[in-house]
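Every protein chain but one is kept in place in this view of the complex.
== chain A ==
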Amino acid sequence: MSTHVSTPPGVTGEPVELRDDTARNRFTVGRTAKYAAMILFVLIVLIPVYVLFVTSFKGAGDASPSRAWNLPTDWTLDNWRGAWNALSPAIWRTFQMVIPAAIISAMLGSMNGFVLSRWSFRGADVVFTLILFGMFIPYQAVMIPLLELMLGAGIPSGVPSLIILHVIYGIPITTLIFRNYYQTVPHELVEAGRVDGAGMLRTYWSIILPISVPSFVVVLIWQFTNAWNDFLFAVFFSSSQNGPVTLALNNLANGALLQDYGVSMAGALLASLPPLLVYILLGKYFVGGLMSGSVKG
């Protein structure tokens, strides 16, 4: 086995000087089995994607259940047109909601993360834990008074309400991500600032912020995806006239008495496109956000 470990990448398939034939065969069989399993799982994971794509291009002629898994007989774009007409206003509203929400909560998270990790004070850990708890609460436990509070404050339902909610309830996770990141910043860097007599705000502004770009990317992506995919706040704080795309998609898919799967599946793909693009283009940062969800980072 140690031979395998030290083999440079790219030549693992070659029969290197392995005298122990059984070991090599076992290794080869094991590797083949592993790949077979991994490919099988890829196919299983992609089943819903296949269904979405195929169904979204199907016309009325493919309605029979016996053709459920077949490719379309006549490829049509009607479903996509229908979905675009139904969802495009909501998609624009979602952008208007998600972008400011992501930016503001990233700023707040960065300030908190800095203070809690590198300009700490007694009791900072307790404060951090109290902030963190906000990430885990079921929002159902605040929803009724939240509705009354927002109504009482006269904040219009739809985009304005949702921006505020995503900012506030995004604070715990953004604080966590920034704190974990700043903890990897050497103490000396901050201390050097202190010795030079720089105050906290100057240290934050001129030392910490410039090196924060990677975690800003992680946090912005995380908040963007989270707010884009949110349905709970959307249901309680917006309507089909002013709500985001998840609400519009749900109405499209579950509204009519007879379901038009072609249109709703095209809609599901449309609604997923922005977060999927982010995942494909910036996957590394996306995973970075996921990891910090595990508290210890």
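Just so we're on the same page, a contact is a pair of C-beta atoms (placed from the backbone, for glycine too) under 8 Å apart; a residue touches a chain by one contact, two chains touch by 3 or more; residues count from 1.
In the analysis below, contacts and distances are computed from a predicted model.
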Hidden chain of the complex, named as in its UniProt record, picked from "His-Xaa-Ser system radical SAM maturase HxsB", "Cytochrome bc1 complex cytochrome c subunit", "Sugar ABC transporter permease" or "Bifunctional diguanylate cyclase/phosphodiesterase": "Sugar ABC transporter permease"
From the list A:V29, A:V142 or A:L189, pick the residue that touches the absent chain. A:V142
Just to verify: which one of A:I131, A:I177 or A:L220 makes contact with the chain not shown? A:I131
Against the chain that's been left off, what residues of chain A make contact? List them. 1-2, 5, 9, 12, 31, 34, 37-38, 41-42, 45-48, 51-52, 55, 65-66, 68-69, 108, 111-112, 114-116, 119-121, 124-134, 136-147, 149, 168-169, 171-172, 175, 199-201, 204, 225, 228-232, 235-236, 246, 249-250, 253-254, 261, 264-265, 267-269, 271-272, 275-276, 278-279, 283, 286-287, 290-291, 293-296
